[in-house]
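Omission of a single protein chain aside, the complex is shown with its protein chains in their original locations.
Per-chain numbering from 1; labels A, B and C assigned in written order.
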Amino acid sequence: MDKYFKNLTDRERAIFEGGISMGSLYHQFVGTPVNVDTIPSLEKAIEKSIMLQPAVIKVHVKLDEDLIKLMSGSNTYTSLEGKMLNVEITTRIHEELVTTCISYNEELDYPLMYIKG
Amino acid sequence: MDKYFKNLTDRERAIFEGGISMGSLYHQFVGTPVNVDTIPSLEKAIEKSIMLQPAVIKVHVKLDEDLIKLMSGSNTYTSLEGKMLNVEITTRIHEELVTTCISYNEELDYPLMYIKG
Amino acid sequence: MDKYFKNLTDRERAIFEGGISMGSLYHQFVGTPVNVDTIPSLEKAIEKSIMLQPAVIKVHVKLDEDLIKLMSGSNTYTSLEGKMLNVEITTRIHEELVTTCISYNEELDYPLMYIKG
Partner (left out) sequence: MDKYFKNLTDRERAIFEGGISMGSLYHQFVGTPVNVDTIPSLEKAIEKSIMLQPAVIKVHVKLDEDLIKLMSGSNTYTSLEGKMLNVEITTRIHEELVTTCISYNEELDYPLMYIKG
């Protein structure tokens, strides 16, 4: 695989793969029916599926229980939205490790994807 | 809720909700990264999320392990496709129960959605 | 195809296909980046793709411009949500026509899928 990425440093490639995986996660799973009871199984399935993506060595998904409860209102469930996502994805290329995150940013009023550290 | 469905018999409404849930399942989860090891967690998350939809009382999801292995080829995973889906969703409106299915149909060469029985 | 649906009346089958197409539309396109300027191209692409589904003879998609503007806030775009959808899908099986709708229902506080008429 390395030959396709000769124009990137290891760190750039780890950042690239982190971005791909975070964009993938967001657009694959936003819209999924969810309530407080199904949070654990959905978190686990998201983690396991994103772990399969290139260069990913660790995924931690925490869905916002309070917001899911709030958005469910008097209904029995809601749809997964970007602002419910708290995710960290670690990608590794050789010796370079990068952690890509998403979490709701109050100042910007949307879920921001960024690199930690 | 019943007042919004006065123009449907209970059976028609159970069929309607079965169709909605099967279309939802297909287009929500097709594209998800999957391999043989992540089949169980993905099956479980799909079942639990579709169970939340209106009128659904039972969901059984069986992903085609052989096809997932085949499509993964020499790679470590593949993307979930419609023809990998074997699903039964039971919907109930009052006394009427309907089971909506999807499975790959060889004659048609695509995953057919149909009502059982 | 008719042989796979011998257990349904023409009306039941038109309802089934309407439900499938509406569930498909919702879960395929929710999450798509959208703003006021891209509404027309997105509406058109949704209409054309759902027109391909079995039994569908007409699709009309109207995305809620005011809500898209509101949800964009001070940002340049937002993600498509279910409550932004106003859609009518007409399905036909032989002589039976059925129109399946989605629109935001204030009383229920969510986008309701229902059969018109």
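One rule holds in what follows: a residue touches a chain if its C-beta (ideal position, glycine included) is under 8 Å from a C-beta of that chain, and two chains touch if they have at least 3 such contacts.
Predicted, not measured: the structure shown is a model, and the values here were computed from it.
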Contact footprint on chain B, counting only the chain that is left out: 26-27, 30-31, 73-75, 79, 81-82, 108-110
Could I get the residues of chain A that touch the absent chain, sorted low to high? 1, 4-5, 7-8, 11-12, 15-28, 100, 105, 108, 112-115, 117
Where chain C meets the left-out chain, the residues are 24, 28, 31-35, 37-38, 41-42, 44-46, 48-53, 76-77
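As a working rule, only the chains that are shown with their structure count from here on.
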Taking the mean of the CA coordinates per chain, how far is chain A from chain B in Å? 25
Between chain B and chain C, what's the gap in Å when you average each chain's C-alpha atoms? 19
Residues of chain B touching 2+ other chains? 24, 28
